[in-house]
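What follows is a structure written as structure tokens; I'll ask about it next.
All protein chains but one are shown at their positions in the complex.
Chain naming follows the written order as A, B and C, and within any one chain the residues start at number 1.
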């Protein structure tokens, strides 16, 4: 079985394992205040051109989302999200379990726009019953989104402006951030993101680490007491250095982008070659998740050899599915998949 | 600086790193349903002589405590805990953030007794205003406790009986379980614990793993839908196999107990030799945490070379401190510490 | 200013005030265990032909919704609701503040159908990632709905069946229940509702009481410990007898239905006469809320004399508005309103 079903099917970049072995018997203080975490934070701040940012390391994405959002909101405030947002769909209500409602906007492509945000927020405050409705206070966007689309710099700039005008925090979920930044269609930099958001995170779990997400906070209001929130939400790893060491490896020698480019290139190869033989897609994704629509008979054959995610029937005889590439994807496996699909079509 | 301040100062048992390297490029499904997790669960069920148990792997202790407790309780129910219980003191109110109150009983030594539990619960239901008071439904004990004490089999049996009689679930926090089981004073087995509790966990973070806690559920009522709770509380690791692999290593070849015995032996050496030169202790701990009371002048000298935890002044010139041993502690460092203390006294 | 903007613009049915005065210096126990509450509960159980039901009295609707729903759900479970459901829109996230997500289904008329419920629930359990998604466990319907529509007996029977088949509790919000039951289109009885739901409530606040909602629980699973939940959610009135006395008055001498019929008749008069002059409606409501679409110029004139709710522009020159009748509405005011609208059209 060759797995394309997610971008967390393997372990981690080999240099991480080497570094863990080298540092294994070092004695360090716990909970993320060790020298490795400090150094990794410096590397990330440099990569983001954000010397004043606070950087924290958490273990996983759901945990990071609820920690960041709940730390920013008062009890009666909620977060605007696309209907497809991970927090709205695939976190078993982790955010609601912290007391906060997802304020959902339907989108065709997983992306919010400045106009949607502005309209939603102004409508809230214009409503006579506004105190009977959860107050919007933060905007959650994922980049790449859950359906692989990415934000262009002009779009993010407009969203940032809309947030500032409406007194909203802007939070970017970057669980797959590397695969967005490495896309041939991308025009954003880490520095842009640090400048245009109030808080975002750089995903490690899906981009070469064993686990780990690096939260970058640029808005001073959100910096205060953040570590209390990490601890309360269960995200303060006892051996915090494990996170520091992994992000040291990822942010030395451009490794984070190098491995992201690998996945991006293979996804583009998959996309281009499928398109070339007439395959259409559920969504036009420029990143490491590709959603081709294929005949069910073809999919039945493919399932004997490959693992991938089912995304729904598109007509009586076709379905959309998801193939992910990642830092560990072997080009030979992509080639085999392409050959098999072409042979079956 | 030689660290005795906690039992999570180093990385992990070297075989774990080897195994992670060997398995690194395996492709597995995520979220803990891979073969390594299944195998590790089988090893643990065998070690506990509990073939019907459910075993789940979470990342850290606070996360595990809130996931287990909140999964068992309805909104208006609370958990009985010693005042020193980790959930009551050192988790930034993680449990209250899930909506549940700690029902606190003061204890002299960190241990609850069957009589305390019985009295508390019967008093609740005898109160005319019982519906105005959080209903006790679970008992939380840690073994070893936060002050190093351990439960004897007869004590645990009595607590288990009291819980059954009062319709309470019994949950044991085993973050340091190995160091309790390896104590020369211990008479409990994993099988006893599996039989006498409804749910408990076997700590990995402090006992040789990079991270990870193995939850063992024996009460069928608590098994239902447990994975929803893991996901909601942020504890479902994407690359769940990392947990499975670590517990495979720990539960092969008696490794978990072997490394626990190492720490226990060094703690006993520390305790015995300090006692032999007349040092008294804040609490009579039979496990890997030792709390000697030393002159402040001695402590000032020791701080130049060793890291340890301050636990409070005991009189004008003395303080209680904590030294921890663990799987990674070097005997030469214990010897050096002992020599230095004896020299300074 | 003549108010049609809501159904809680006046105080209460005069007999309630008389009864409060007569009983004022009686001494009773607090918190709803007095003789008036017991008697009122008996009257309601008789009216519902549900001798085994539990009846509890709470103060207001939001409080009742969150108390009932949170008492029924475990942390990882949610409640299916129409997008227009009061719990989803107008309770400032009170339910999410208790940790539970609204599982929203879009509806054209505020009503869920058996088919929607069945499809949603089956899709949940068919999803590979079901443990990553909030588990549906209860269905919330309001009758009349927030847009005035009502459930027919056959519809409710089908919903009830779908809930049983899918292991879901069925909860009916009856904040305006009297005005639904008194509608000329209604074919449901209180006994039907008691039989077909697991829990529902009979609204007093909007139907003749100063305040108060009577919760009727017929499913034994939901009866256990319900009073703990009332207290925890702040709904246990110290002078609980005030609720008992009010529902005694409402359920003696068919008073609840009598005052409901008054409001229903006036709403039907309003609806019929507006329709007769060609006015169309945002929704075809058979109950005490009417949503005519009127020219903005007419509405501007009407606002000088009447208070009513704005529900949105329907085209460049028209808007939908809401007029409510209630137990206290004076027929002369309805006549004046009709005359004014007809004059302006």
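FYI, a residue touches a chain if its C-beta (ideal position, glycine included) is under 8 Å from a C-beta of that chain, and two chains touch if they have at least 3 such contacts.
The shown structure was predicted, so the numbers you read here are calculated from the model rather than taken from an experiment.
Visitor: The chain left out touches which of the shown chains?
Guide: Among the chains that are shown, those touched by the missing chain are A, B, C.
Visitor: Which candidate, A:71, A:260 or A:325, sits in contact with the chain we can't see?
Guide: Once the missing chain is taken into account, the touching residue is A:71.
Visitor: Taking the full complex into account, find the residue in B:91, B:118 or B:213 that is in contact with the omitted chain.
Guide: That would be B:91, which touches the missing chain.
Visitor: So which of C:82, C:147, C:328 or C:341 would be touching the chain we can't see?
Guide: Of the listed residues, the one touching the omitted chain is C:328.
Visitor: Under the stated touch rule, tell me which residues of chain A contact the chain that is not displayed.
Guide: 31, 70-71, 74-76, 98-99, 131-132, 135, 225, 227-229, 231-232, 236
Visitor: Could I get the residues of chain C that touch the absent chain, sorted low to high?
Guide: 1-3, 5-6, 8-12, 14, 17, 20-21, 23-30, 59-63, 66, 91-94, 97-98, 205-206, 210-211, 228, 231-239, 241-242, 307, 328
Visitor: Against the chain that's been left off, what residues of chain B make contact? List them.
Guide: Residues of chain B in touch with the missing chain: 75-76, 78, 89-93, 96-102, 104, 128-129, 131-134, 309-310.
Just so we're on the same page, only the chains that are shown with their structure count from here on.
Visitor: Can you figure out the chain closest to the middle, judged by Cα centres?
Guide: A
Visitor: Distance between chain B and chain C based on Cα centroids, please, to the nearest Å.
Guide: Their C-alpha centroids are separated by 50 Å.
Visitor: Distance-wise, how many Å sit between the C-alpha centres of chain A and chain C, to the nearest whole number?
Guide: 42
Visitor: Per the centroid of Cα atoms for each chain, what is the distance between chain A and chain B, given in Å?
Guide: Measuring from centre to centre gives 34 Å for this pair.
Visitor: Note the residues in chain A that touch 2 or more other chains, in rising order.
Guide: Only 91-93, 97-98 qualify.
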